[in-house]
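The complex appears here minus one protein chain, its other protein chains still in place.
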């Protein structure tokens, strides 16, 4: 368990967190109909007669959604159930046209598994997966179009979701946030969900309870539909503090659904939506059991790429990277690919440094993603190559990189056009060194008098005189020889 | 009586069916009669018997991941008693 503790008036409290993540399956068509799933269409333009729950309409399952659920289960090291059952979850709501959601209840397609989660301090933690099941998304209600009415758009109605339920294994806001990040990273690696939380492709329901260390589990509250990693972190902390205050104030925590309001920094009860829920699950008689064989599972397994945890291990072993750097680089498979391309051209550690410090710094400032980077991996590799063969110095390289980032031009192109090639001709450097030594007799005397620290000053002078182009190591060696000799 | 007036009111709300107060008693009587009658199933030994959820013995057929439906908002809202700008409408829902 985490050593994270919250301080209350009566002492320290532990937090226990479990998550239910809803991830939209990357598929062209919906789970049970042939309507499109693309984001941002006109109202009810991606709605089939099935999605609108017209009388007599029937569901037929999209095989791609099954495939993606199985692939995701395999990526979560989970048990795959070769027979599973779709059930109806019955309740009335404006965005639920059938009056029930087709979901999976006691026989989900994926059973128990586990994921290795990277924590910000470079350590890892294993979080248990309870299950993964397929279900339909609901439509959308809009409340600001009309003074007395809500408007209903069913474009999302019937879109395939994977509900991934964790065990209550997380003990701090950081762990909960890291779990969501890791899950997102895995889903994006395998391509079963685009992970776009802003567009609602991934949402988390967070179950939070508190207890005194060592005591039994407390009553949990469920925070619904949290749509960013940052909000997961905030919501857990705010809710845990609220529960502690309730208990220490002599009250009890209700098992209920709550809404996290980031603008007010509070959670509040959604009891009106919750009244008398009794979902009356039963197997959907319009659908037969979902079945597949071992060959199908193996076929799915064969399509899995190297996953973040394996990749991290490999980056540490074959590139000699530290756990932290490796974790940062593998979190996003596009970044990991970028890094590996760069590392082909130079020292891997240097490559990691350039990617995580120089590139990330500039991308952040420009508010760009790795896919939008004006500098391609090959291009950055070229720059590293120029440093490795002493064509330019590290200092010059940073200036070149700035220009590459701004103009999208290649490293060699810039170095050549600006004449930034490092001076490695010893005669040429010796001439500059001689001139600097000759021009500064006072400093030479001080140096020889014991202030050897002045070597740095001499190097600076030589570099300045060469406009930064002299090879710093050669400069150093020559100065040492001239001044000491 | 297993199925009393209060239970009927609760179930009617779950099913979102308005039942006039003066109908609850008689309805409870009718429903209780049906429930008592079906309880004779208790006599059947079903030890080790799997529930039969479908008369079809094959497994589920899968469709291809192809967009071949939708794209007709006017058609799906044509029968709606109060559609506006291709949206369905309900009384305002407060969340």
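Think of it as A and B in the order they're written, each chain with its own count starting at 1.
Please note the rule applied: a residue touches a chain if its C-beta (ideal position, glycine included) is under 8 Å from a C-beta of that chain, and two chains touch if they have at least 3 such contacts.
The rule is short, and it goes like this: contacts and distances are computed from a predicted model.
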item	value
Chain not displayed: protein name in its UniProt record ("Multisubunit sodium/proton antiporter, MrpC subunit", "Glutamyl-tRNA(Gln) amidotransferase subunit A", "Probable glycine dehydrogenase (decarboxylating) subunit 2" or "Phosphate transport system permease protein PstA")	"Glutamyl-tRNA(Gln) amidotransferase subunit A"
Touching residue (missing chain; options A:94, A:177 or A:238)	A:94
Sole contact to the chain not displayed, among A:7, A:82, A:230 or A:280	A:280
Hidden partner chain, touching residue among A:109, A:152 or A:384	A:152
Residue ranges of chain B at the interface with the undisplayed chain	3, 7-8, 11-19, 27, 30-31, 33-35, 37-44, 46, 49-56, 58, 60-61, 63, 72, 75-82, 88-91, 93
Contact footprint on chain A, counting only the chain that is left out	49, 52-61, 88, 90, 92-94, 97-100, 150, 152, 278, 280-282, 285-288
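Following the convention adopted for this analysis, only the chains that are shown with their structure count from here on.
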item	value
Contacting residues of chain B [partner chain A, same complex]	10, 13-14, 16, 53-54, 56, 58-71, 73, 75-77, 82, 84-95
For the chain A and chain B complex, residues of the former touching the latter	27-29, 33-36, 42-52, 54, 60-66, 85, 92, 94, 141-143, 145-154, 259, 270, 272-273, 276, 278, 280, 283, 285, 287-291
